[in-house]
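Have a look at the structure that comes next, please.
All protein chains but one are shown in place.
Every chain is named by a letter (A and B) in the order it is written, and numbering of its residues begins at 1.
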Amino acid sequence: MSRCHDAGAAGATASASQPVVALAGNPNSGKTTLFNLLTGSRQHVGNWPGVTVEQRRGSARLPGGEVSVVDLPGVYSLLGGGGPDQTVARTFLLDERVDLVIDIVDASNLERHLALTAELVEAGRPMIVVLNMVDEARANGLDPRADTLAQALGVPVVPMVARQGKGRRELLAAMERALLEAPRGEAPAYHDAVEEALRVLAALLAGGDPVRDRFEALRLLDGAAEPRGTDVRQALEACNAAVEAATGEEAADVTAAARFGWAHDLASRGLARIDTRGFRRRLTGAIDAVVLHRWLGVPVFLAVLYLVFVGSFSGGNILLDFFDGASSALFVNGLGSVLLRVGLPGWLVSVIAGGAGGGLNLVVTFIPPIAITFLMLAFLEDSGYMARAAYAMDRLMRRLGLPGNALVPMVIGFGCNVPAIMGARVVEDRRDRLLTVLMQPFMSCSARLTIYMAFAVVFFRGHGGQVVFLLYLLGIVAALLTSLLLGRTAVPGTPAPFVMELPPYRLPSLRSVWMQSWQRLKVFVLRVGRVIALIGVVLFVLPGVGLVGGHLHGTDVDHSLLAQGSRALVPLFAPMGMGRDDWPAVSGLIAGAAAKEVVIGTLNGIYQRRGDADRMAAYRHPAVGRRLLDALRTIPANAATFATTLHDPLGLSAIASAGAAERASGADSATLRALAADFTPLSAFAYLVFVLLYVPCASTMGALRREVGWGWTAFSAVYGLGMAWGAATVVFQAGTLAQHPLSSLLWIAAVALAGAALVTALRRFGLRRPDAAAQPVGAYS
Amino acid sequence: MKPDRPTRDYRADATTPERTPLAALHHGDLARVTHVEGGRAVSRRMRMVGIRPGVDVRILHGPDRKGAVIGVGTARIALGRAVLDIIHVAPAGTSDHGR
Partner (left out) sequence: MSPLFAVRDRLRARGLTTSLQLAAELQLPQAVVEAALEHFERRGQVRPVSPERDPGCGSGACGSCNLCFTAGPRVAWFRWCGPPDAARGAITPPALPDRLR
């Protein structure tokens, strides 16, 4: 307290007699929390003179009287390179009256925060160190030893949890004492050459305050300040040369290294390791022992996937009817009624409300299960389990000609195939990567999930989760078979050995999981919304005009261009159970080649047009309120159903109950009702199998082209179509074997024959290019 | 060295103490890496996860048919079976867990 400058402009609110206490610390050290804790409501917010850096002052009541408290800006260093915040803090500490510095350090990040402490000690003010967040340090397995630290530092150290107000009283007592005793810390010991250089430079600066001169000299040696005047510049160059000659390192490194070493030494003395690291290690070991177990590893992985999808579907079911009912009331009936009242013509109302609104309704309906799927995938990704799953599955994958880390893109593929194909870059070996990329289109993405959901709601409601899981499984099998097939024929070779770091397990933070899922959901809804709007327009034109006698005429949907084109294709789909009247389903598939999200939207557009008449009645009497209430009532009912699915996860009881299509008559949406009329559960399943396997969306094709070139992209598209047709045909024919055994068997035999032909052709290809595996991916195109 | 992978228990083998394959160690064993076989790509991959001559490793899980999980520094690295044969180590005793 020997240096009592004027309080100056910055000290406007403090009376000259009050001691001044400055709070200094890194950003995020809890400085502001501590400031509030000390000053309560007695604070004043302004700006530091000349800069737009917020200045906070207040007063704290110590047993011996009031003190003025100044909250300095949070900085990592006082030396240089930190902008106006740093200048403000440095100038205040060196030039203003400061009777006590409270240095707040984060105990859980002690070594990093002590770097600033080293500089504060150099500033030569009386000091107390607040060891904040000791609770977090303990949670991280570190035991802060305040006494040891205080001894080593030479200043009082007060352990605190400022957030909870813990240690406040001890701090006030320590402040009181420190104001009397003015404890100053032990500065880092620099190399003799550095000390000599500091002496020389400080003498040359001669600003009248030895502490300040030494600090400025330190800034010069650190390279944090420009020397002013030629004599200082020359002296600095000489000092730098001398330090480098003595230490073999440049002065700026030597001084910083001394502070780093000082902080490291103090931190290792001030923190004792608690054995929670050992505990964590043991816990990790224990979890790994199960999930990496030689027999349990694979079943655990399958069980986790199963839980994710059944959980998504069953959990999503609770809110599904509510979202359906409410969005239909708002976007279809409510919107239609408003538009009618505004005076729009009936046809336009039906396009907007029935087409766009109805499409929106279908997308919104599936938000709950998709959101839950996203939540669960984000949880899995954050937990550290995925790398384990890759390792656990490595042996199995290797048998199929792939390394285990090919599994990671596959799981990402459940969300969307595009990042999965890009994610295949984690697979280093070129051959392995080509196989991994070609597998991805079969991974069932979230867009396909909407289609499954719509059909599952109609045909498989009681055990929808199982059907959806089955489809996902089928996708995985198709992907693995693809890799097996290609790996043994067209691109022979052995997968590269498995090397992967296993991240530590952690309980994913709710926030991170929520943010990830929210972002995905947002993009999903936005993307689908855009496409639905576009499709709404297209679906107004195509089903509304038809070729009659060689000329285009306005016509009803059943005689439209869309119907004519789709009908022409229907015979191709006959073996998988589609009749002539199912042409809307074919239209959906055509649209789905662009984006899978629009399959249901397309079906919706067509069915809406068929059911125009009764829709208009609904627009005239929308009853939005009653419908919303009805929608709300479905939540408790579905929640009760969810409770039963918990102890009957396989949905066995539902299978025994009445026919699924019958239940669907209760479905609110006209589209779902129309689906129920056009399909049987078997043909619906065959259709879903086709949807799962045939060409992926345009974005995925684009990603494929970028990664493996046109050749393999074309192969992937043709191969996917063939797989889809074959699999759907086999599903339907096997399911109807009893009704027409001969034709069914012939169809299945034809599919088998085609498969054999494919294998032969691929093998020829592989033999013709025996060096294929050694070539870069680009060579495969 | 024969190109095909041996699968016997190396302990019965006449491997020098400096050139024991990782596959021959047991759960809990400590060792120092002395040599990593294989081409540039393999050794680059190994370096990326911190496995290079002079580094101490510890078997944390396995070795079994899948491979093994080894501790390198504070990291846990999963290695496939084939990799265990190309990493050579000097065994340095056994510990239950951790340091």
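The rule we apply is simple: contacts are C-beta pairs under 8 Å (C-beta built on N, C-alpha and C of every residue); 3 or more make two chains touch, one makes a residue touch a chain.
Remember, it's a predicted structure, so these values are computed and weren't measured experimentally.
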Using the document's definition of touch, tell me which of A:281, A:463 or A:520 contacts the absent chain.
A:520
Any idea which of A:173, A:258 or A:734 touches the chain not displayed?
A:258
In the complete assembly, which of A:128, A:305 or A:418 touches the absent chain?
A:418
Where chain B meets the chain that is not shown, the residues are 50, 73-75
What does the interface between chain A and the hidden chain look like in terms of residue numbers?
76, 80-81, 109, 111-112, 115, 223-224, 226-227, 233, 240-241, 244, 248-250, 252-253, 256-258, 260-261, 263-264, 378, 381-382, 412, 415-423, 425, 446, 515-516, 519-521, 523-524, 527, 699, 702-703, 706
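Throughout what follows, only the chains that are shown with their structure count from here on.
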Contacting residues of chain B [partner chain A, same complex]
41-42, 45-46, 49, 60-62, 64-67, 69, 75-83, 86, 97-98
Name, in rising order, each residue of chain A that touches chain B in their complex.
277-278, 281-282, 284-285, 288-289, 292, 294, 297, 387-388, 390-392, 394-395, 398, 403-404, 428-429, 496-502, 504
